[in-house]
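Only a single protein chain was left out; the remaining protein chains are all shown in position.
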Amino acid sequence: MISLSSYLFISFTLFVAGIAVMIARKNIIAMMLGIELILNSAALNFAAYTRFINNNLEGHLMSLFIIVIAAAEAAVGLAIVIRFFQIKETIHIDDAAQLQS
Amino acid sequence: MEYTISTIAPIVLLPFFAFVINAFIVKRFTTLAVIISCASIVGSFFYAARVFFDFLNVFSADYYIHKTFTWFDLSYGSFPFKMDMGIYIDNMTATMLFMVTGVASLIHIFSTYYMHDDKRYGRFFVYLSLFTSAMLALVLSENLISVFIFWELMGFCSYSLIGFYYEKEGAGNASMKAFMTTRVGDVFFLLGILAIWSVVGSVSFVDIYQAIGMGKFNGLYALGIPLATFAGFSVFMGTIGKSAQFPLQVWLPDAMFGPTPCSALIHAATMVAAGVYLSLRCYPLMEAGHLTTFIAYIGGITAFGAATIALVQTDIKAVLAYSTISQLGYMVLGVGVGSYNAAFMHLITHAVFKACLFLSAGSVIHSLHDHHTHAHVQEMPRMGGLKSKMPYTFLAMLFCTLAIAGIPFFSGFVSKDRILGDALLMALDNKVYWVPAVLGFGGALLTAFYMFRMMFLTFFGEPRDKELFDHTKKETLSWNRNLPLLILSLFTLGAFYSGSLTGQGFIKVAGEKYEWFQTLIEKPNLLKFNNKESQAFGFASNPSSETFQKSKYDSNHGLSAEKAHHVHHVHHIGALISIVIAFSGVFIAAMMYFWRSWNPGFWVSLFSRWYRALQNKYYFDDLYIKGFIQKGLLPLNNFLAFVDMGIYDRYAVDGWEKVNRVMFTMAKWFDNIIVDTVAVDGTGASVRFFNVILRTIQSGKIQFYFIMIILVLTGYIWTLNI
Partner (left out) sequence: MFENTLFFLSAALCIIGAAGVVFSKNLMHACVLLLASLFGVAGLYAVIGADFLAASQLVIYAGGVVILMLFAVMLTGGSSENSNKFGIEKIPGMGSTKTYVFAGFSVLVISFTILKLMANFMKSYTKGELPAFSSTVEKIGTLLVTDHVLAFEISSILLLGALVGAAVIARPRKG
């Protein structure tokens, strides 16, 4: 039961959920939740492959770096969101359109 | 320690980086630049010493390091065109490295004394650094192309150093002359490299030895002469140019226009040594081309002829310059008569004592300052009696003079005597070699004579220019003036080079009888290179004591006992003759210039025609200028100028203009109609058209972009055939 297929299926579910969140939400913070989901699905994939196929620790390292990057991304992203809110008083994604004239 | 290219590289790169750094900072921070130069060459010396003592520790004639990397590889199919660069270090290279870095360090240190008041004090060190690094790179090179590169680099450096005092009349011409004369040899050298390449397919020394060992040169002819002879001759022409041998010796005396330390560097450690080093490296090629007799003749003629010219020189540096040519002649003679290690040994010993001689001469010249012309005095007729003024310089110079004259217990005797002994041996075997052998012995007599003539004229007797003498300060010991002289004069003792004081026997060192020079320096062993495939080639790492037993000294050098006895016998005779000759040369000089019982003027008037010929250097300069340059080169140049201006310019260039006009008209039409109207404006219109379409897609809604990305990715994945 604990097999590569099941892991791939779970990661697939997470990925699809993340994509759905990214597309369906208009709230920037909610979209970042989707990003976290997608990153997690990728990390899970790495861990599963390294466990079931070549059984070394390279995949773990890759997952670790993904977690690191996710943390950095969340910090900077949320900082941008808060700044954006301070300026525009909204976190609607369609309002962040100043560069599109 | 494992030697790789990167661990050897500092030997070359330290002086080179010193050059690069100093080239930028020398104007503002002169003292710092000088310190960098000196420190880098001393550091390089320590590296080289490490290599040298490692090789001495292994103590095996077969041991060498050969490491390469591919420089470029343009091979196509079965047509090889691959160039490797790298290092090739055997005992000879290690010894050369040690000698070059050591002598160059001392010359650097001396230069801080000699050049200190010069207005281009710093720049001199920039050139010195580049010069030394080029020489070191040449010594380390593993193939002829890289030898050629650094060879030319040294040519450039000698050009700049000889023309260092470019305000002086003649310095510019002298540097040009040195450059152009060596260029004649270089052209031949390049030709020789190409000939070798065409046969071997590579120019690596190892490959050349291997090819000769396998007989690849056999039966190949170019223009009716055997290719090995052609290649060997061409490479040897490089030596002739660089080492100032018989037909091309004219540049070296003129090189005296440079500062004295640079003369020391050119004459001792770098430039001229490179030529002999090259012919030693290519010795199997010379042997395969049956060129040894020719080489021996060139060497003998040079050794004797230059010595005769040196007899009549009055400039102290000119005497030393001609003695350099003469000694180089001995080295080439040694190559010619097959005494490989003696020729190399003479290269080393000569480098040491000639560097010391030049530095001593520099010390003398620097002290003699003419207050009327504000110039340093080099003319021996204005010197005399300087022994009391500069006792330390006198002692150093005396040691070196004893060495170069071939007095026993000094290095010059050890090496020169071996060359002469081998020449005698060859002459006994083959009558052809009598001429070089006799010329060699005659040259030895003249060497002893003119060197002691120089000593007596400079240091002994009454001062001939009283005012100059009185103005000269008494020598005080200073580290950068006397330390190099002291070290170099110490190393003129023969015991450092041979196992014994006389150079004929051997002494016990640490319970083992050996004589390192004779044992370590061997001809490149062709048999060793023959079976390259069968053994691990280029072994270099970890010379442990299990793999390399300290080889026992073989007193017969692989000869049979009977043969060896004969050789020793002949060598003893040769040694005896050299000793007699050296002392008689000293005696004649003393009779003429010390006790003054013989009048030199009588001999001059007796051989007045010869005297004039000698003063005019056998009319070589006149011959080259009147004969070759004015009769041959100038008409040729005029003819070429006529072809260029009268024919090529007038018809080809001007005719081309007419064609261009027609083409221009056509091109203008094409440009206006096709390019401008259709292509340029059409592009604009199409861009505008697509712009309208694409603008609608760029909505600014991130979710929409996501969907686009997903669709594109999906489309891509579905086209895959998984």
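Each chain gets a letter, A and B, in the order it is written, and its residues are counted from 1.
Assume contacts are C-beta pairs under 8 Å (C-beta built on N, C-alpha and C of every residue); 3 or more make two chains touch, one makes a residue touch a chain.
Predicted model, so just to flag it, every value in this text is computed and none were measured.
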item: Touching residues on chain A - with respect to the absent chain; value: 1-8, 10, 12-21, 23-27, 29-30, 32-34, 36-37, 40, 43-44, 47-48, 51-53, 55, 57-58, 60-61, 63-65, 67-76, 78-83, 85-86, 88-93, 95
item: For chain B, the residues touching the chain missing from this view; value: 703, 706-707, 710-711, 713-714, 717-718, 722
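Methods note: only the chains that are shown with their structure count from here on.
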item: Distance between chain centroids, defined by C-alpha means - chain A, chain B (Å); value: 68
item: Complex interface listing, chain B residues touching chain A; value: 698, 700-703, 706-707, 710
item: Complex interface listing, chain A residues touching chain B; value: 19, 22-23, 26, 31, 93-94, 97, 100
